[in-house]
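Omission of a single protein chain aside, the complex is shown with its protein chains in their original locations.
Coming up: chain A.
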Amino acid sequence: MSGLATVLGALPTAVGDGAVAPVTADFSQDVFWVWLVKAVAIIVFLLTSVLIAIWFERRVVARMQVRPGPNVHGPLGLLQSLADAMKLLVKEDVTVKAADKFVYILAPMIAVLCSLLVFAVIPFGPEVSIFGVVTPLQLTDFSVAVLYILACAAVGVYGIVLGGWSSNSTYPLLGGVRSTAQVISYELAMGLSLVSVFIMAGSMSTSQIVDSQTQVWWFLPLLPAFVIYLISMVGETNRLPFDLPEAEGELVGGYTTEYSSMKFAWFFLAEYINMLNVSAVATTLFFGGWRAPWPISAINDGMFNTGWWPVLWFVAKVWMFMFLFVWIRGSVLRFRYDQFMKIGWKVLIPAALGWVVCVTLVQGARQLWDVDLRTLLFVLAGVVAVGLVASFLVPERTPEPEPEPTGPQEIDPFAHGYPVPPLPGQVLPPSPRAQRRLAATDPGDPSGPETPLEVRGG
């Protein structure tokens, strides 16, 4: 499956020659069987990681909720997800009769295929020797690798959307529609948060971005972008608190409602692989990729940044993000849909845009006046600190008390020659007929009709 990615990576090498200049990783030694070994290793890594991730999530959430979690099958319940997978395999595969059969079967395939593609450009480590061939621990890389990841994620959503539509049922359709809106809005924020990394690293190739984090990992100088990425990555993978496409309280199972057996398992698999994907992207772009954390990286002149050691750091960082996912799930409630959309469009996207402009200015200043990045960062931190202190000195503005609403005022709707509707707080005079009726029933009462025609509500 990762073959597709290989083509994308290898095509410019073969066809375009010079097009791969800004890629640090050197794939020139790679031969056919090295590609094959790497692709198979990635698939095996992903599938086993998913099995462990399901167990991990259930155990950790259980610990957070003070209960044991799966503990029956295998040591510590480790074989529980294997048993679940077997159960799904042998369950009856129901195909809904009213479904659009072609799309119904195609949808889970799209979801899984696209989720498997992302890891092709994720660097697991620097160059190592595999059976005598020196090659980077990465299937492929090219100058727009991170955009390729975004593209795979974008196409993967078609699985959810089409699955929801083809089931020919209301709840799945609602889930699919929600998923469309969710992904479009959160992908914008995610893409914008990644742009600041591109600007700082000067490249969109993953190996080059990891290479640019030798001095400092980008999550520190680009903290706002990192926070935006963290929020939008949860939204992008449909996880709590953003799991609105499959909100079981409202939509039964969302887009998976009509799916069973293996087809359901594929959606499930895709969701967990996507979690691993966004964790790996966060690691690569913001957390130094395969680089060892600081005290370890200084040992023995960077010994732990060479050979096979980096795989350990990379996997550890990915699982740190996986833990974050579980932690969020265990502690945050699901958003209401309109609040969720409001956060995406009114908070995340403007914040990400503003941040990109700031980063551009800083980077422009660096190139114009040739300032050292560290000096610049210290100066900026000082400016922010001064601004914070100043903000404490500004007295808080108390909201002005709203004027007391006066009673309804009667207006003459024909004052200017043509009828105008009453504004809030105004009432129309009783109609001629009502006036006649009023005069007939109670000639002594000068007040208006019983129900004043005041405008209420929006």
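The rule we apply is simple: a contact is a pair of C-beta atoms (placed from the backbone, for glycine too) under 8 Å apart; a residue touches a chain by one contact, two chains touch by 3 or more; residues count from 1.
The rule is simple: contacts and distances are computed from a predicted model.
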Consult the UniProt record of the chain that does not appear here and report its protein name from "Urease accessory protein UreF", "ABC transporter permease", "histidine kinase" or "NADH-quinone oxidoreductase subunit J". "NADH-quinone oxidoreductase subunit J"
Could you tell me which of A:52, A:79 or A:154 touches the chain that is not displayed? A:154
Tell me which residue among A:79, A:177 or A:328 touches the hidden chain in the full complex. A:177
For chain A, which residues reach the chain that was dropped from this view? 1-4, 6-8, 10-22, 32, 35-36, 39, 98-100, 103, 142-144, 147-148, 150-151, 153-155, 157-158, 161-162, 164-166, 168, 173, 176-177, 180-181, 183-184, 187, 191, 204, 423-424, 455-458
